[in-house]
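A protein chain is absent from this complex, but the other protein chains hold their places.
The block that comes next holds subunit A.
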Amino acid sequence: MEFDLEDPLVSLEEEQTFTISELFASESEHVPSPNCLTSTHFRVFCCEAISLILQVQVSCKLDPFVAYLAINYLHRFMSSQEIPQGKPWFLRLVVISCLSLASKMKNTTLSFLVIQKEGCYFKAQSIQRMELLILGALKWRMRSITPFSFLHFFISLAEIKDQSLKQALKSRASEIIFNAQNDIKLLEYKPSTVAATALIFASHELFPQQYSILRASITASEYLDGETLSKCFDLMQDMMRMEAKELMIDTSFLSTETPVSMLERNTKRQRI
């Protein structure tokens, strides 16, 4: 058996409504349990772990989907566990194991040696044990339902006929979703809500003329709650403003080559 992780739906021309409704029904089973989101320990641990995963993604040139999947496993696993204190190696072992599991699900080869070249080294046996622990905690449901699973469906609602426009929309929405994974607040929202929000933003950026049509067709979907969508929209808007603000700050440093600016830039570099 084999299957497509990114797009579990077949062509919607065949109107397989049982599959669509099943996808929406089961998405809640692939998110972390709600109770953990209020825990400070959970947030701190996950932020540090995500940072490490993204470092590995850059240094090993991983498929972004592998990193995204690994972060999903991390959230689901840590939301079902007590975070151990006084074991600094635990975080790194969890990160390596989540990346390993994600790469296996995506059927890409990822050597333990490569992802561990910085920092302490774990034996294959230790990683295997952690992998089995994570698999058990996630009930072996590793084909996570992520926002990417819903993009095709929502795009199809708008009845866009231009294929290149569809593809551009999907690409930009995916990019927004990848960038959003840094913010842990998004965990409060279901993958379908995140997908819908990302598409609305993408359409506004790329195709302002189509924006109102697409937004109307998405918000009309029976599977989405309007109020929740609105809150998610506000959160993502804040995130994108922060992102833009950071870019502006970088730009403003470059525009003025005064001694004060150089000093500040040097400080920033040291901090990084």
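Operating definition for what follows: a residue touches a chain if its C-beta (ideal position, glycine included) is under 8 Å from a C-beta of that chain, and two chains touch if they have at least 3 such contacts; residues count from 1.
Following the convention adopted for this analysis, contacts and distances are computed from a predicted model.
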Options "Heat shock 70 kDa protein 8", "Cell division control protein 2-like 2 isoform A", "Elongator complex protein 4" or "Protein BUD31 homolog": UniProt name of the undisplayed chain: "Cell division control protein 2-like 2 isoform A"
Hidden-chain contact residue, picked from the options A:N35, A:S111, A:Q167 or A:S230: A:S111
Touch with the omitted chain, as defined above, among A:L132, A:A216 or A:A244: A:L132
Residue, one of A:R43, A:R92 or A:R143, that touches the chain absent here: A:R143
In subunit A, positions touching the absent partner: 1-4, 7-10, 14, 16, 18-19, 22, 26, 97, 100-101, 104-105, 107, 111-112, 124-125, 127-129, 131-132, 135-136, 139-143
